[in-house]
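A short write-up of the structure that comes next.
After this line comes chain A, so read on.
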Amino acid sequence: MGLIKIREERCKGCTLCINACPKKIIALAPYVNSKGYNPATLTDEKACTGCGFCYAFCPDICIEVYR
Partner candidate 1 sequence: MDKVSSFPKTLVDVPMHYCPGCTHGIIHRLVAEVIEEMEIAFKTVGIASVGCSCFCYDYFNFDVVASAHGRAPATATGVKRVHPECLVFTYQGDGDLAAIGTAEIIHAAVRGEKISVIFVNNGIYGMTGGQMAPTTLPEMKATTSPYGRSTALTGYPIKMTEMLALQDGCVYAERTKISSVATINKTKKAIRKSFELQIAGKGFSVVEILSTCPTNWGMEPLESIKWMEENLETYYPVGLIKDEKEVK
Partner candidate 2 sequence: MTTKVLMKGSEAIAEAAILSGCRYFFGYPITPQNEIPEYLAKHLPKVGGTFLQAESEISAIYMVLGGAAAGARVMTSSSSPGISLKQEGISYMAGAETPCVIVNIMRGGPGLGAIQGAQPDYWQATRGGGHGDYRLLVLAPATVQEAVDLTYQAFDLADKYRNPVMILGDGILAQIMEPVELPEANNQLPDKAWAVGKNENRPRNIVSSSYPKVDELEKVSIRLHERYAQIKKNEVRWDSYLTDDAEYVIASYGSAARIAKAAIKMARAEGIKVGLIRPISVWPFPTEPFQNIVPQTKFFLSFEMCTGQMIDDVRLAIGNERPVYHYGRLGGVIPLPEELLAKIKELVKEAK
Partner candidate 3 sequence: MHELLLAGFGGQGVMLMGKILAYAGMKEEKQVMFIPSYGSEMRGGTANCSVILSEEEIDAPVVSKPTVLVAMNTPSFDKFESSVKENGIIILNSSLITKETTRENVKIVKVPASDIAKGLGNERIINMVLLGTLIAVTNCVKVGSIMASLKEILPPHRHNLLPLNQKAIEDAMSLVK
């Protein structure tokens, strides 16, 4: 049981978190942020374990992890 919050404005859509997620529940959003990047979003809140892998891999430190 966990949750992540992504500061979408800070995200550059690099996809490193998507690759790091063991549950494969992060994807790029269909919309863009003000910088023009498609930000990462959590696709399945219930499946998130709060493992923090996405946080560890995020170069822009825009993910908060809750457990």
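Following the convention adopted for this analysis, a contact is a pair of C-beta atoms (placed from the backbone, for glycine too) under 8 Å apart; a residue touches a chain by one contact, two chains touch by 3 or more; residues count from 1.
Regarding selection, all candidates are chains of the complex that A comes from, given by their letters.
A quick note: this is a predicted structure, and the numbers were derived from the prediction, not measured.
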Which of 1, 2 or 3 touches chain A - same complex, any copy: 1
Of all residues in chain A, those that touch candidate 1 in their complex: 1-3, 10, 12-16, 19-20, 37, 50, 52-53, 55-61, 63-67
